[in-house]
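Every protein chain except one is present and positioned as in the full complex.
Coming up: subunit A.
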Amino acid sequence: MAQHVHDSLIYDRRLRPIYELLELGNNKKALQEAEKLLKKMPVLPCGRALKALALLRLGREEESNTLLKALAEEKPSDEATLQVLSFCYKETEQLEKICELYKEALKKSPGNDELLAHLFMSYVRLDDFKSQQTVALQLYRQVRGNPYYFWAVNSVVLQGLRGPESSVPAKRSLFLALAQRMVEEFISQEKIKDEQEVQLYLSILMEQGKFKEALDFLGGTLCQKVYPGAHKSLKIDLFKKLNMWNELNSYLKMNLRSERDRWDYYKDYLTSCFELAKLNDTTEENENNILDNCHEFLCQLIEGGKRVRGPYLARLELHKRMRENNMNAKELLGDFADLIIEYFRFFGDKQCCTNDIALFLESISRDERITVASKLVRDSGISSTTLPQNKEQMQKHICSLQLSRMCGSNIGLSQEHLLALYTALRLHYEHGLSAFGQNLLSTDMGPSDPYSLLATHIMYDVAAEEGKSYHLIEAICLLYYVLQNSPSNFHAKLLLLKIYHFLGCGVGAHQIYESLDIKHIQLESMGYLHCALLPATGLVSVAKSVYDVTLSFFTTSYKERLEYIAMAYKYGSFSKIEEFMDFRDRLSNSLHYASTSAEQLLLELVCLSGALWQNLNTYKMMSIHPAEDRIKWNELADNRDLSVVVRWDPIDLIDHNEKQNSFDQDIECLQIRSHLLRLVASFIDALNSHDKIQAENSNEGNRNTEVLESLKTSWNEIFKRIRSKNFTKSSNKFLVNLLPSRLHAMLDMPYETFFSDVAEFLIDLSINFQLTDDRVAQLNGNVSKVQTILCDSVRENNDQEDNIWNRREIQQRIVSAVEILSLYAFVLSVCHQKYATTPVQAKKSKKKEGVQKTASENLSQRIIGLMRHLKQELQICDNELVLWKQPKFHTSLAECMSGMSLNPQVESSVTTKVSDIFKENHLQTIKDLRNIIKDKIRMVNK
């Protein structure tokens, strides 16, 4: 007791302030305080643990490690110290050590339930299900609480489903049967208390295909008592699994009567009808009977109260399924187009009507779709000479227009026709705004906004057909105008973001991006819209800040991933555990995470600007470790939300493989980018380790050269492999299409030869200490080639009548050129320090010294020669960038805006704003690129 009081006093007075400082991230102060405390109480384990944590967070890993090691050897057993040590191990990803820690502590106080619980969680972090089971049972014996017992059950289940033996069917069954028995023992003793326990039992039965048992259990008293809200969906699922179509049918009919708008019920209800029809297929009559009844039932629901979409949609679905089954749907339900029109008449004034009808468009032919489309437009009652009389009619009109684009009505129209359509939409927008869009809250979307969104898509079509930017810029102006009226219309913002990136205008894109306030998980699912496109814009500071925010989300989530599953155990939410595991893997292996990490490091290398020792320090802090490939290539996950940008593109022209193709290509792009990073790092390491080459066979030096050699080989192999796949660029037929993967730029620009030649140069240098004339010519030739690409690109853009439309691609080439030369500059600067400032001391034999000296002077001269050449070429690039011309705006842009019947003030403010953004983008890009180049000129100035 006295001891305890003493402990808690120390804790309160001495330790807590240190905890608090660490929590606030004030690691330096925390370290000072810890050291102060340790002066007084040098052995206090918790004090030392806190010191280790502070050191770790200050990046002083070695010192921290020494301390940690010593502490671990003492086998601490007090809760506080163990906690802090666990933190340290979590941060350094040494999760096994946490298990060791608690195992040792338990030896000192066997059966301590708190320690056991920690030990259990430490196995959870490692997915070590077997050890989880053991510890959970120990805990259960100790404490006798249900939760621990079910921890054990769940651990057994996981061994069967995901453990090392889960792929052996016999083992899998064994584990599941064991888990089932464990629960049943509890059931027989009437110990089951919790809904999640029941759910776990049900899922164990389901995993074993014991559907009948599950169904019986679901209907039993225990389940009714403990789990009254048992999901109906579970019962439905079981009926389906057991082919109990009659039961399913009546169960769903019962439920649909009270919930007439449940799509999930209708779908299964219809399935049950078709299955029953199949079963009783002895006579066609019978089959018809069942579907007749089904139709009858839907009609009852239609008439049975307030008008809801459910039964109407179900009828469309019935029509569709009958046609799929070659049944005579028309006879039973009438003409499909008529049903759609009927639906439209009832629900066309709801925004969701477009999506509803779209569900069924694929089931009819293109010709039929065109017919439906024109019927819908006619039915909306709006023609070229009339305007909507009320909000509902306007929404109907909007819906009919969206659907007719989806049906393909816009395809094949002449440019004039499309432009006329655009003008009409713009006018409808204006009209709707003044008639129905007044007094909106700033958080509302304008009711006529969809006209403008549709108009934007059409303008993209026109621009793409012409290959000119003019009409697309007009669309930008229109969208800004929309945003003035409804500032929180995120659809308009997302379209702007797409257009800006399409036109290579990163500054505009970034402004819009900021206004979207994208954060947390959205950084992952929407990162592809901005973050992933930044490498090609050349906007260094923008890119850096977005990478930082994005990566801080990922690193935090990566750390936290360890706790979610533990939390699910803590609350006994067994139904979530596997889901959490999958989610953890999906997020940890995110392609966007891996790419952004690589881009951030590459950008940092490209932007190096200080003195050599500073740069080497920065480089060291990046801890790249070229020998390790840390990316799990086969597990990379695509978590992009492509559906977030609105589209109504013709359904038969939508490329359903777009996402997969772009994912595949982006993975290959990452292969190259991450390899580039590792290759450059291996250059630096190889050069740096020469420092230590006192004796010729320094191990580290050799190893570094070996790494370099093997990376060089794989570098060439990667390119060969990727080129042989002949990837095609994505088409950008529609505005929402993803931009072509950067992979193509990586293949088109001379990355491969350039860095492969640098690698050979360095290998040659480190093994033979030589730099031949041929090599010099080759390297200088490569540099000149990159310079030419850059200058030609600038000139190409300058010569273009419309220097905005192709800007993105040209800009991307220029940015790549700067990147290549910058990385090379850094490598040369390190090389220079090693070979040109100090004589090579490889051979110390006195006799040869004279020869060596001239050789090394010679080498040094040659390296300086390389640098001078690079400097010259960089100078040329810099001069050319100055000549890069501003984006030219079509003189009639202002005209077109005034044609928009906007008031003149709005019009001029919008056009000025847009042209200013493009100008700013141009100037900023040039400024950022020139800064990089100037730094590099300084870097190689010898």
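As a working rule, contacts are C-beta pairs under 8 Å (C-beta built on N, C-alpha and C of every residue); 3 or more make two chains touch, one makes a residue touch a chain; residues count from 1.
Everything below uses one rule, namely that contacts and distances are computed from a predicted model.
A single chain of the complex does not appear, and UniProt lists its protein name as "N-alpha-acetyltransferase 20", one of "NEDD8-activating enzyme E1 catalytic subunit", "Coatomer subunit gamma", "Geranylgeranyl transferase type-2 subunit beta" or "N-alpha-acetyltransferase 20".
From the options A:D128, A:E524 or A:D649, the residue with contact to the chain not on display is A:E524.
One of A:T92, A:T271 or A:S573 touches the chain omitted from the figure, and that residue is A:S573.
Between the chain not shown and the residues A:L279, A:I411 or A:L516, the one that touches is A:L516.
The omitted chain makes contact with just one of the residues A:P76, A:G163, A:G310 or A:G701: A:G310. Touch with the hidden chain on the side of subunit A covers residues 195, 228-229, 231, 233, 261-264, 266, 308-310, 313, 350-352, 355-356, 358-359, 442-443, 445, 488, 490, 516, 519-522, 524-526, 553, 556-557, 560, 564, 567-568, 570-571, 573, 575-576, 579-580, 582-583, 586, 639-641, 643-644.
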